[in-house]
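All protein chains but one are shown in place.
To keep things simple, chains are lettered A and B as they appear, and every chain counts its residues starting from 1.
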Amino acid sequence: METNERFTKETWPAHPETATLEGKNKFLGFWLFLGGETILFATLFGTYLALRNSGPSGYEFTTQNLFDLKLVFAMTLLLLTSSLTSVYAIYHLRNYNFRGVQFWMAMTALLGTGFLMFELYEFVHYVKLGFTFGSSAFSSAFFTLVGTHGLHVAVGLVWVTLLILRNAKRGLNLYNAPKYYTFSLYWHFIDVVWVFIFTVVYLMGVIS
Amino acid sequence: MSTVAKTGFEKKGFGATLWDWMTTVDHKKIGIMYLLGGGFFFILGGIEALFIRWQLLKPQNDFVTAGTFNDLLTMHGTTMIFLAAMPMLFGFMNAIVPLQIGARDVAFPFLNSLGFWLFMLGGLFLNASWLFGQVPDAGWTSYASLSLASDGHGIDFYAIGLQIAGAGTLMAGINFLVTIINMRAPGMTYMRMPLFTWTTFIASAMILFAFPPLTVGLFFLTFDRMFGGAFFDPALGGNTIIWEHIFWIFGHPEVYILILPAFGIFSEIFATFSRKRLFGYASMVFATVLIGFLGFMVWAHHMFTVGLGPTANAIFAVATMAIAVPTGVKIFNWLLTIWGGSIKVTTPMLYALGFIPSFVMGGVTGVMQGSAPLDYQLHDSYFIVAHFHYVIVGGVVLGILAGTHYWWPKMFGTMLSETLGKITFFFFFVGFHMTFFIQHWLGFWGMPRRVWTYMDGQGWNVANAISTVGAISMGIGILVLIINAIMTTVKNEPVANDAWEDGRTLEWALPSPPPFYNFPQTPLVRGLDTVWIEKQEGNEKMYTPAEPLKDIHMPNGSILPFVMTLGLVIAGFGAMFRLEHTWGLPVLIGGIALVFLAMALRSVRDDHGFYVPKHLIAEDQQKYEEGGHR
Partner (left out) sequence: MTHSMMEERTEAEQRLKERYAKIEMRQQVWMFTFTILLTLFSFGTVIAYQQEIEGFSRYFVLPVIFLLGAVQVGVQLYYFMHLKEKGHGIPQYFLYMGMIFGALLPLAMLTIVWW
C-alpha cells in the first residue's frame, strides 16, 4: 500500500497532505467544515452583539468595566505564536523532517495550553466577581461565545497530543501527513476566530 | 487489515446479518436504512396527522385534550420534516449519487454511517418523549417564550433529540459535497452531472450553511432550560426575537434543502419517461444555484408580524418574490421536456405529472404570503397551513413516493407493482387535494392554525370534515404502498440492470442491486446522459470502462458509529434529568466520555480497509452475465 511505503527526502511528494485520494478528501472536507464553523461562530457573534451589556436592571457589569486588555494581549500573543509554530510544523511536514513536525507541534500545544490557562484564570476571576453564566443575557452570551472558542482550543490540544503520541514511533507517511495538516488548518482557524473575538468582544467592549 | 475477498454472496445467519447492517459503511445499505428509518417515522407522523384531523372533524370534539393536541401538532411537524422527509431524501442521495457519478462509495464512509445512526437514535430519543408522557408542545418552531415556559421535559427532548439528529445531517452534507467534488468518474465534468446529483450538491451546500445556526439556537434553548442560561429571558436582559431570527435563518433554507432533491428526482423522471433529454440543462443548474443562494436571504418573511418595521418587511418581501423566478424557470423546463417526447405514464411519471400543478399551486400561495400587508391577515391562519402542505406534500412527498418507485429496482432488485402503485397514487393524490385545498378557504374565513377545536356556527364544519376525509384517503394510499412493498419483497422477482428500459444515467448500467463495489472498472463518461449515449451506440454493457481491471480498495465496517451515538443519547438523558436526579450529572459525563472514547479508538487504531482481488471481480462479472445472482 502506498501509505506505508518508505520515503526519502527526494521521493517525498511536495504536497504530502493531498498526495492520496483520502488526503484530498480530508483536505476538502475540512475546509468545508471550516466554512460551516464560520457560520456557527457568526451566529454566536451576532447573539453576543445583540445581548452585550443587557442584564437585569441595575446590573453592575458592563463591557467597559469588566475586561482587562493586558491579559487579552498576552493571550493573543500566545495564540498567534502558536499559529506560527504550527506553520513551522507544516514546513517540516512538506520537507520530510519528522522530528521537526513533532517538535513544533509540541510547541504549538504548549503555547495553546498557556492560552487556555490564562483564559481559565480570566473566567474564574469573573465568576468570583459575580459575573456568572446565568446572571444576565450578557454573561450567557459572553461565556458561550468565548467559552465555545476555548472549548475548540481544548479539543485541539487533545487532538494534537494524540497525534504526537500515536505517531511517535511511526515517522511520516502518506497516511498521517493529511492528519497533521488537517490539525494545523483547525488550529489556524481557531486563531482567526480569536482575532474576531479580541476585536469585537474586548477591544470594541472597552470603547462603546 | 484483511485481504479476504468478500464477494457478498456468502449466506449469513440472522446474527451475522444484523451485525453486517449495524456496522456497514456501504452507501447502498446506508441508503436503504435511511429509507426504512425515514419510512417508519413517516408513518408515525402520519398517524399523528390522522389524530389531528380526527380531533378537528367536528366542532368541540373531545377526541384528545388541548395539551395532547399541542403535542400532536408539534411532533407531527418535527417528525415529518426532520425524521421523515430529510432522511428519506438522504436515502436516495446515499444510494444513488455515488452510482450516478461512477464512484465506489462516498468520500467518508465511516462518517456516512455515523450520520445515519445519529439520525436514527436522535429520532428515537425525540419520540421517546411519548413514552415518558412529556412531549414537546411548542410547535416545530418552538418559539423561545412558549418553549421556555413549557412544563416537563418535552422541549428538552426536542432540543437534545434535534441536536443529535442535526449533527448527523451536517456530516452527511459535507460527505456529499466532498464526494461530488472529488470523486467523479473521468469525463464527468460538472456540466455532465445528472440533475439529481446537482440538486444533492446544492442542497448539501445549503445544509453546511443552514445547520450551524440551528445548532447554536438549540444550544441556547438547552442552556436556558437546563443550565440556567439567560438568552431568552427578558428579566435578565434576554430577547425572544433572537430565537426567531436564529431559527428561521436555519428554517427557511431547510425547506429549500427539502425541495431541491425532490426537484432533482423529478428532473430524472421527466427525462427518462419522455425518452427525451432534460430541456435547458444549463438553466436548470443555474436556477438550482440561484434558489440555493436566495434561500438564505428571505428568512424574515416568517416574521413579518413581529414588528421589524416596514423597511425590513419590504426588503424581505421583495426577496421572497424573487425566488419564484428560478422556480418558474424549472417548471417551464420540465414542461418543455415532456413536450414532444414519447411519454410513458408509469407510476413515477404519474407522481411527476401530479407534482407540477400541485407544487405550482403551493408556490403561488407562497408568493401571496410574501406580500407583507397580506401576510398580516394570513399569518397563523389555515391559509399558511394550506400553502406549506401544498409545497411540502405536493413537492417533497410526491418526490419521495416517485423516487421510491423509480429507484426501488436499483436499490432492492425487484419492481414494485405498477397496479398497486397507481392505486396508491390515486388515493394519496385525491386525498391530498381534498385535505388541503379547502384549507385555503378556512384560512380566509378566519380559522386560526394550531387550535385544538373550534366553535359551531362559524361555517367551518363542512370544510373541516372534508379535510379529515382527505387525510383518511391519504392514509389508505400509504397502506396500499406498504402492502405493495411487502408483496414485492415476498415475490422477489429479479429485474434487469436497466429496469425501466429507458435509463439515461450511470446507475442504470449496473446490476439491480449493484455489487458492493459498484463498478468493476471506473466508467468513462462520454457526455450528458452517458448511458443513453452508450445505448444509442449499441453498447450492451451500457458504459465504457476508463481503466483496466484491478484490485479494488474498499473500506471496513465499524460498530463505532453506533457506539458514539449511543454515548450521545445517554448524555442527553443525563443532561435532561440533571436537575432532578443525582445520577443526571454522572450519566451526562459518562455519555460524553463514551463518545470521546469511541472517537479516540477510531483515531488511534489503523484502519486501511481491504482489497477485493481482481480475479474475484472477474468471476463476479461472469456470474452476472450468466444471470446467476439470485
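Quick notes on this one:
Operating definition for what follows: contacts are C-beta pairs under 8 Å (C-beta built on N, C-alpha and C of every residue); 3 or more make two chains touch, one makes a residue touch a chain.
Treat the numbers as computed from the prediction; the structure is a model and nothing was measured.
Check B:181, B:343 or B:472 against the missing chain and you find that the one touching it is B:181.
Although one chain is not drawn, the whole complex shows that of B:64, B:241 or B:496 it is B:241 that touches it.
Among A:35, A:114 or A:171, only A:35 touches the chain that is left out of the view. Within the complete assembly, residues 181, 205, 208-209, 213, 234, 239, 241-242, 245-246, 249, 296-297, 300, 308-309, 312, 550-551, 553, 611 of chain B touch the chain that is not shown.
Against the chain not shown here, chain A presents residues 1-2, 5, 7-11, 13-15, 18-19, 28, 31-32, 34-36, 38-39, 41-43, 45-47, 49-50, 69, 73, 76-77, 80-81, 83-84, 86-88, 91, 94-95, 185, 188-189, 191-192, 195-196, 198-199, 203-204, 206-208.
Note that in this section only the chains that are shown with their structure count from here on.
Chain A and chain B have Cα centroids separated by 34 Å. Of all residues in chain A, those touching chain B in their complex are 1, 3, 21, 24-25, 28-29, 32-33, 35-37, 39-40, 43-44, 46-47, 50-51, 54-56, 59, 133-141, 144, 162, 166, 175.
Contact residues of chain B toward chain A in the complex are 107-108, 170, 174-175, 177-178, 181-183, 208-209, 211-213, 215-217, 219-220, 223-224, 227-231, 233, 235-239, 242, 245-246, 249, 600, 603-604, 606, 608.
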